[in-house]
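Scroll down for the structure; my scribbles are underneath it.
One chain of protein is taken out of this complex; the other chains stay put.
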Amino acid sequence: MQIKSPEFKQNARIALEDVNLQRALGNLKAGFPQKRAAAVARLPEFDQLRDEARDLKNHILEHLDLYLEEFEKNVVANGGTVHWCRTAEDARKTILEICQDQDAKTVTKGKSMVTEEIDLNDYLEKNGVTPVETDLGEYILQLREDHPSHIIAPAIHLNIEDVADAFHEHHKRPKSNDPAHLMREAREMLRKHFVAADVGITGANFLVAETGSTIICTNEGNGDLTQTLPKTHIVVSSIEKVVPTLEDMTLFLRLLARSATGQEFTVYNTLSSGPRRPGDQDGPENFHVVLVDNGRSDMVGSEFQEMLRCIRCSACMNHCPVYGAVGGHSYGWVYPGPMGSVLTPQMVGIENAGLLPNASTFCGKCEEVCPVRIPLPKLMRHWRDKEYEKHLSPTSVRSGLSVWSFFATRPKLYRLFASVGNRFLRLKAGKKGRTSKLPLASAWTDHRDMPAPSGKTFMQQWKEQNR
Amino acid sequence: MASSRSRVGLFVTCLADMFRPEVAFASVKLLEMAGFDVEVPERQTCCGQPAFNSGDRHDSAAIARQTIEAFDGFEYVVGPSGSCIGMLHHYPELFAEGDPWHQRALDLKSRAFEITSFLAQHLDTDKLSSSFSGKVTYHDSCSGLRELGIKRQPRELLSKIPGVQICEMEESETCCGFGGTFCVKYPDISNRMVGNKSENIRATGADTLLAGDLGCLLNMAGKLKREGVNVQARHVVEILADMANTPAIGEAAIGEAEKRS
C-alpha cells in the first residue's frame, strides 16, 4: 500500500471539507463511545480487569520468545505448521507458496489488519490467486478498490449510497438503498465464494500457547465459513498476540468486545487448533499459522514496547477528536488514530510518518479508554523526541523553539520580551479587546480572533504594586 | 485550613502573565483567603511544555531546572492551570533516576497543585463570596481532567456562589482543539474541534463560559467572538474571587462595546 502519511495535512484538509465523509463519521461518533460507556457501566470490575490485562501483557512481552516457542510446539502437536516471517515480504511469499502448493485459484479472507499491513491482496492477485474479502465491510471496500479506514469498522467512511452504487455496478442487480437488502445481497453473493475457495485466510485476535490454538472474534460468522469450508486454513497473525492459557485469553475477551463495539461479547469467538481430526466430517485438511514480525521484535525492550500490548479494539480512535474530524484515510497508511500514530512511524519510518504523532493535542482521551492502558500520548511524544533528535522536525518549528527557549531560560530577558509582546498585542487590538489579523499568526487568526491582553503583564503590575 | 501561615509560591503561567493578569491576581486573593502567604518567585517563566511536546528534551530540562530552583523552599506551588501544573508533574521524566535533579523534580511534583483542586482542599468555602450572577457552562480542560483528576472541584466551589447556575454542555470533556502548538501546526483540525465546542457551548444557553486553563479559554473565546456568539469567557478563579467586573476574555473595555460597529 502506498504510504500517504507525509500528506497528512492535505489529506486532513480535504477530509474536513468532504461533506459525505463528515456525514459518515457522524455515525461513528454517535455509536461506539456511548455503547462502550454503557457496557463499562454494567461491569463494575472493568477497571480492575484493565489493570490485570496490562500486567499480563507486560509479563507476556517479557517472555515473548518462550510463549511463542510453546505456541509453535502445540500447533505442531495438533498437526499444523508454523511459519516465521521477519518482514512483510517474507510473509507475502510464504502465504503465496502455501496457496501455490494447493494449486489455489481463489482464497476467501476473513477480516485481518495484518494482511492489510503486508499488502497481501495485491500480491496474491499479481501472482494469479484471487482473494475475496468476506467481511461485509471489507467486501464493500474490495468492490470499490478502497482500503479500510478503521480497524474494526473498515467501511465507516462510506454512506449507504456508496454501498448501493458499488453493489449495483458489480452485482448487476436493481439498486436498493435498504441496508437489510444490501446485506442479503452480499450474503447470497459470497456463499458461492465460500464454497469454491481453495484456501481460507483469517487473522487471529489471540494465539493460545497452552493449546496451540488461534482465536478469531467476529459478529458476522464470515471468518468461520472462511476457515471451515476450504481445504486449507491459513492464519496470519503478528507475534505479539500470543497469550499463555485459555484463562489468560479470557481476560482479554472480557475487555475486547466491550471496548470495541460496546457488546457484552462478540457473537462468534472461535478457537482453531490444527487441521480436522480423524473422523471429522468437515474442517480444513491443512492448517498453517504465518507469524509476522515486521518491526515488532525491534519494539521489544524499546520505549515503544508498551504499544505491543494493543489488542486492536479501536477504542482509542473511536474516542479521538482528531480521528473523528478527519477519518482514518487521512493518516495515510494501514493503522489510523492514536494507535496508528504510534505504530505507523515504527513500520514505515518516522521520516515518512512524523506528522502523525504530532497530530494530537495530547488530550489523553485515548489513554483513558484503552483497555490495556497504553500511554498513547507518552508514546507519541517519544516519536516527537526521536524526530527532534534526528533533526526531522520542520525548521520553522526548530528555530521558533530555540528563540523561545533562549528567552524562557533567561527570566529577566523573558520579562522584557513579554512586556513588549503584551504592549504590541494591546496596541494592535485597540479598544476592541481582540484582533482578527496578526502577522505570522494566520494559523490562529484565520479561524478565530486573538483576544488581547487585558492590561500590562502580571509581573509588571505585581512589581508596580511593590509586593 | 492552614494553621500557621504557610508559604505558597504562585506559578503564574506565561499565558496569565501575558494575557490575563486578573487570573493571577484572583489566585493570589483566593490563596490569601485560604490563609496562605503568597509569593511570586522572580525566576519563573514558562513551564516548558512547548519544548517538551515538540520533542526538545534538552530545553525542557533546562526550563525544568530553572523552575525547580525558583520554587525551592515553598511548601506549596499553586498555579491557575491544569496544563502547566500537569507539566510540572512531568518533570521527573526529564531526568534519569539517580540524577539529583530527578529527586528534586519528584519533590516539586509532590508540592505542585492546580488552583481549584488546591482550594477545594484548603479553603473554608463559607468564606467565598461573589456578586457574580448568571448561567455558566464549564469546559473540562484535558490535562487538568485526565492528568490531575480535576472535575468536581471547580463545580463544588462554584456551587457555593448563590448567583451561579451551572448548565452543563454536551461533551464538556472533549478537547477544545487548543493543544498548545497543535492549534497552529494543524489549524484546520483545530478549527473543527473548537467549532464543535462552540456549538456545544451555544446549545446550553449559558451566558458565561468558564474553564481552568487560559490556553483553552483563549481558543474558545477567540472562536466564539469570531462567530459572533454572545458568550463571555472567563477563568473560573475570576468568579470565585469576585473579580468578574473587568471585561471578559477578548471583550472590549467596558463602555467600548457600543462604539464598534
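Observations on the model:
As written, the chain order gives the labels A and B, with residue 1 at the start of each chain.
Convention: a contact is a pair of C-beta atoms (placed from the backbone, for glycine too) under 8 Å apart; a residue touches a chain by one contact, two chains touch by 3 or more.
As a convention for this text, contacts and distances are computed from a predicted model.
The UniProt record for the undisplayed chain lists the protein name "L-lactate dehydrogenase complex protein LldG", from the options "Cell division protein FtsX", "L-lactate dehydrogenase complex protein LldG", "Glutamate transport ATP-binding protein" or "Class I SAM-dependent methyltransferase". Put simply, the missing chain touches A once the whole complex is considered. Of the listed positions A:E97, A:D122, A:E169 or A:D298, the one in contact with the omitted chain in the full complex is A:D298. Only one of the listed residues, A:S213, A:S259 or A:S314, touches the absent chain: A:S213. Note on the undisplayed chain: of the listed residues A:E116, A:D224 or A:E306, the one touching it is A:D224.
Contact with the chain not shown here comes from a single listed residue; of A:L190, A:L256, A:V334 or A:A429, that residue is A:L190.
When the omitted chain is restored, the residue from A:V163, A:L207 or A:V369 that touches it is A:V163.
Where subunit A meets the missing chain, the touching residues are 24, 27-28, 30-31, 43-45, 48-49, 52, 56, 59, 62-68, 70, 78, 84-86, 90, 134-137, 140, 153-156, 158-160, 163, 179-180, 182-184, 186-187, 190-192, 194-195, 209-213, 219-222, 224-225, 228-229, 239, 244-248, 250-251, 253-254, 261, 264-277, 279-283, 293, 297-302, 305.
We adopt the following convention: only the chains that are shown with their structure count from here on.
Subunit A and subunit B have centres, each the mean of its CA atoms, that are 33 Å apart. Note for the complex: subunit A touches subunit B at residues 9, 12-13, 16, 321-322, 325-326, 358-365, 367-368, 381, 383-389, 393, 397, 401-402, 404-405, 407-409, 411, 414, 418, 421-422, 425, 431-434, 436, 441, 443-444, 446-459, 461-462, 467.
Contact residues of subunit B toward subunit A in the complex are 12, 14, 16-22, 24-25, 40, 42-46, 48, 50-57, 59, 62-63, 66, 142-143, 145-147, 173-175, 177-194, 196, 218-219, 221-223, 225-226, 246-247, 249-253, 256, 259-260.
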